[in-house]
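Every protein chain of the complex appears in place save one, which is left out.
Chains here go by letter, A and B, matching the order in which they are written, and residues are numbered from 1 within each.
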Amino acid sequence: MSSPTVDLIEYDDAVARFDPVIGIEVHVELGTRTKMFCPAEAVFGEEPNTAVSPVSLGLPGALPVVNGTAVEYAIRIGLALNCSIAETCRFARKNYFYPDVPKNFQTSQYDEPIAFDGYLDVELGDGTIFRVEIERAHMEEDAGKNTHVGGATGRIHGAEYSLVDYNRAGIPLVEIVTRPITGAGARAPEVARAYVQTLRDIFRTLGVSEARMERGNVRADVNLSLRDTPESPLGTRTETKNVNSFRSVERAVRYEVSRQAAILAAGGTITQETRHWHEDTGTTTAGRVKSDAEDYRYFPEPDLVPVAPSRAWVEEIRSGLPEMPVARRNRLQSVWGYADAEMRDVVNAGAIDLIEATVAAGTAPAAARKWWMGELARSAKTDQVELEDLRVTPAQIAELQGLVDSGRLNDKLARQVLEGVLAGEGSPGQVVVARGLEVVSDDGALLAAIDAALAAQPDVVAKVRSGNLGPVGAIIGAVMKATKGQADAGRVRALVVERIGTDG
Amino acid sequence: MSTLSRDEVARVAALARIDLTPDELDRLAGELDVIVESVARVSEVATPDVPATSHPLPLTNVFRADVPEPSLPIADVLRSAPASEDGKFLVPQILGEE
Partner (left out) sequence: MADVTRLSAAELADALGARELSSVEATQAHLDRMAAVEPAVHAFLHVNAEDALATARGVDARRAAGEQVHRLAGVPIAVKDVVVTKDMPTTAGSRILEGWIPPYDATLVTRLRQAGLPILGKTNMDEFAMGSSTEHSAYGNTHNPWDLDRIPGGSGGGSAAAVAAFEAPLAIGTDTGGSIRQPAAVTGTVGVKPTYGGVSRYGLIALASSLDQAGPVTRTVLDSALLHELIGGHDPRDSTSIDEPLPGLVDAALRGATGDLTGVRVGVVTELDGEGYQPGVRARFGEALALLEQAGAEIVQVSCPHFEYALGAYYLILPSEASSNLAKFDGMRFGLRVEPADGPVTAERVMAATRGAGFGPEVKRRIILGTYALSAGYYDAYYGSAQKVRTLIQRDFAAAFTHADVLVSPTAPTTAFRLGEKLDDPLAMYLNDVATIPANLAGVPGMSLPSGLSDDGLPVGFQILAPAKADDRLYRVGAALEAMLESVWSGHILDRAPELEVGK
């Protein structure tokens, strides 16, 4: 597709001139074993159309039955987002024709969501807390997946067709809709990113979804509009669909701010439309124009009965909720004794689980942080992967630190061992053996090297003998060099002092 | 209540994804207008104080346990498909999507 050139205004200029208002719709696929309305398995990556039932294929005669676990998960999400849980709510049919929607309607919730009127506090990079108000969270089902085949050159071409796989059709989703997010100003992109990231952390904490962005478990639609000042009425918005990484959420907001600002600054008007996000170019392009033609003819789903969670059930779910990420973070910071800035970096790096597991495996919090935020963070950055995707486990880091603590490795050797672990050479213990990296603690070997160094630097020996211990470092340095760094420097020092002393 | 013009029938037919011939459009516009006029009488008694009934029986909370059942066999899934390829349903090109 050719990308048309679009006038943009520099982001800083754009936000100096206009006030951005964002709105975010996040869809999360629930990690239930079965689909929302039928007992077909909810799976990822299976052979096409092998996780389907008459219901998820939309066959004539099939009827939906609600997955009770999905309702419970939706309530967990609602409670974690500080929402009210509906006393009674219903499913509705959203009618539209599309080949990946097998019934040609999506079973969703319309005017009666299961959860509503909540908020989520998100922490920005500098520690600022920003409150995002949640309008609603509702249950619905996912669509199937289309693969477009052929006809790459033209959009309307006889040879082009699509293939549809309904494995994903009917997987339970919860859609979380914010109220318009105002007051973020120039930090709107950062707020958007932090919001989606915080949600992702909550989904994982709640155990309601694996929440893997790269698998599309979590998908964000980002609404954006500009207005002249925070006092002006809301402007016309665009909805950028399927922005599926944290970084993209931030970039998409920035891009739309710049694009809309350019149009408005030139006296133009914004078209209310959906836009597509292009990861490669970091731009959006126009999709469907939202118009009167979009008439979903919602009505209450007559094949399902209302969901009326008893207050007792809601309270039971509430009391079983795990600690939320912010609370956990505060607790761990105090236990670990990290400074605010250190903890913030840990959180931003997505290292909190990894450090917790490393500490649990016996490593001191400071050492655990040093590894994950130092050597490993650099390695992840070099390889452009997430920390958790590195080929090392918290248990291995704990083993490595154990070797250091016991004096079998010094820092320099430990880094080399880690290199081996990351290269897939095995556990730290195995790398030590395979690479022969253990600290030289054989006093005989060391004494030979020390004697050679002493003989080579008689003047230093003399100074030390006279009581000036300062120059002893020169001897130690020579010994370390001679043993290629594999000696324990502390031991060398002790032996040198002993040697010089007994000699005299 | 509005009346159902020929244009309105055409708009609704497009929404319902049904191709209609010009004759069908003419005939339906006339028929539906009469029907709509007749059924619209319901609003005479549908006052704001009357609650709506969408289910004949007042059931709530009908849930299924989250226990998987085997999928339909792929051969059964695709047997009635007008066209298929590689285990997927083959459909004509879909517009309105990138």
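The definition used in the following text is that a contact is a pair of C-beta atoms (placed from the backbone, for glycine too) under 8 Å apart; a residue touches a chain by one contact, two chains touch by 3 or more.
In this text the structure is predicted, and so the values were computed from the model without any measurement.
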Since one chain has been left out of the picture, which residues of subunit A touch it in the full complex? 54, 57-66, 93, 95, 97, 99, 102-105, 156, 158, 162, 164, 292, 295, 297-299, 302-305
Touch residues of subunit B, complete complex, unshown partner: 1, 4, 8-9, 12-21, 24, 28, 31-32, 34-36, 38-47, 50-57, 59, 62, 64, 72-73, 76-77, 79-83, 89, 91-96
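Note that only the chains that are shown with their structure count from here on.
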Could you work out how far the Cα centre of subunit A sits from that of subunit B, in whole Å? 40
Using the touch definition from the top, list the residues of subunit A that touch subunit B in their complex. 1, 32-34, 39-41, 47-54, 57, 65-71, 88, 90, 97-99, 146-149, 151, 155-157, 160-166, 276, 285, 287-288, 293, 295, 297, 300, 302, 304-309
In their complex, what parts of subunit B are in touch with subunit A? 15, 17, 54-55, 59-69, 71-72, 74, 77-78, 85-98
